[in-house]
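Right after this comes subunit A.
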Amino acid sequence: MLKRNTFAVATVAAGMLLAACSSGSTSGTESASTAASQPETATSASMAPASMAPSAPLKVGVVTSLTGPAAIYGPPVQATVELAMKQINDLGGVNGQPIEIIIADDGSNPTTGAKAVSKLLEQDGVNALVAMTDSATREGFISQVEESGIPFVYTTLYEGGACLPNMFVIGEVPAQYDPIYKSFVTDVGAKKVFFIGHDYVWPQTVFPLAQKSIESAGGKVVGQELVPFGTSDFGAILKKAQDAGADSIVTGLVGGDFGAFVKNWRQSGMDKSTKQLSLTMTDDYAQALGAAAAGIYGGFGYFAGVDTPANKAMIAAYKAANPDAFSQNTLTEATYDGIQALAKAANAAGTTEASALIKALAGIQLPDSPRGALTIDAKTHHATATMHLLVADETGTYSLVKAFPDVSPGEQCSF
Partner candidate 1 sequence: MTITILNSFFGVAVLILSAAGLVVVFGLMKVVNFAHGEAMMLGAYVALIARDWMPFWLGIVVAGIGIGVLGVVIERLLIRRLYRRILDTILATWGLGLLIRELIGAFDPGYSSLDAPFDAPVSILGSDFSAYRLFIIAFAAVLLTAMWVIERFTSLGKTVRAVISDPDLARGIGINVDRVYALSFGTGWLLAGVAGALLAPMVTIAPTMGGNFLVGGFLTTILAGPTLLGIGPAAGLLGGTGGIFATIADATTASIAVLVVAMIAMKIKDSRSGR
Partner candidate 2 sequence: MTGLEVEHLGTGYGTTQVVTDVSLSVEPGQIVAIFGRNGVGKTTLLRGIMGYLPLSCGRVLLDGEPISGKRTHVIVRAGVGYAAQERSIFSDLTVETNLKLARQGGDNREEEAMLNCFPRIRERMTQKAGTLSGGEQKMLIAVRTLANASRVAILDEIVEGVQPGLLGMFQEAVRRASSRGLSILLVEQHLNYALPLAHDFIVMSSGRVVEAGPVTGSSREQIERHLVL
């Protein structure tokens, strides 16, 4: 009944790390971002300032959840990042130097995440940052990132609207789901939709937009229910959906609760009377659910079955390096793209200096991304990319229902 995943936050102790203020590194990079100046070396010996020297290697910090409730997401991200690093270095590295990657754990919570970022910035002296974390964690370290001035690539699908001059987003934002919802109504036949999501900012932002899209396509939203984390009994909620006459359900549930929901849904017999579009069932999750996932729709920028040569090559290399690993999914692939984008930007700029990197990242194109052509808009700093409406089969493998190329992230930021 009462279930915030309270006890699950096992790692609080590991981290319990607060956002301490950055010291010398901040001033160093700030001055670097305005004009290439001499690095300040006095305050922090460990700090290798992002200077203009082309000989400086690209040092990328990657923040993700290796422990805590979101620990499910981190390890495949780590494996994917390592793959990207290897591939880049095999092709000669960045500016003739091998790219360096340092992974840090955010412990699935903001304070640990902030600590991890301050370690990357101050101790490791990274000159670019990639994060695959939830929004709460991102908010915990965002001010540090802003102060540091180094390029930051955020690779999680999120609620949108995070804007910093030095931040770039690869990952779906709600506006990009517009064609997915419309297709769910028109192509799949969802007429009366019920929303079920966790009670936090992402579903709270996503559902009103989804409602607009669904209604503009002729569908109707008949109800919405937000639940606390750790909910595993959805009986009362499914009853509400049934009473509301829903013929389809859109779910924005994260973590283990989604699996519990799917079982509740099946055991109640509502899988016969309703269709489900999940905004969170990534490829690996669908595979873990197996037959239970059959018939559930998904909408993502990426899925493991994307039919491009780049994707097939990437998956083959990934499988070869990690035979037992989880399948690729939209989160891992976006992080892969993030690393590739940084490498490409650094090569284009010919330096790892922050302002040059940021300039190069704005508007950068990855025509051969595994998910298809991808562009980081110079104006919004968010990615324009392909979206896919998917449906899972009996083995929990997604197949494509419909693809929507070059979907704009919409009004996010304006630089």
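Keep this in mind: a contact is a pair of C-beta atoms (placed from the backbone, for glycine too) under 8 Å apart; a residue touches a chain by one contact, two chains touch by 3 or more; residues count from 1.
For anyone wondering why these and not others, all candidates are chains of the complex that A comes from, given by their letters.
None of the values given here were measured: they were computed from a predicted structure.
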Touch assignment for subunit A within the complex, options 1 or 2: 1
In the complex with candidate 1, residue positions of subunit A that touch it: 1-8, 10, 67, 69, 71-72, 75, 199, 225-228, 230-233, 235-237, 239-240, 242, 255-260, 263-264, 266-270, 285, 288-292
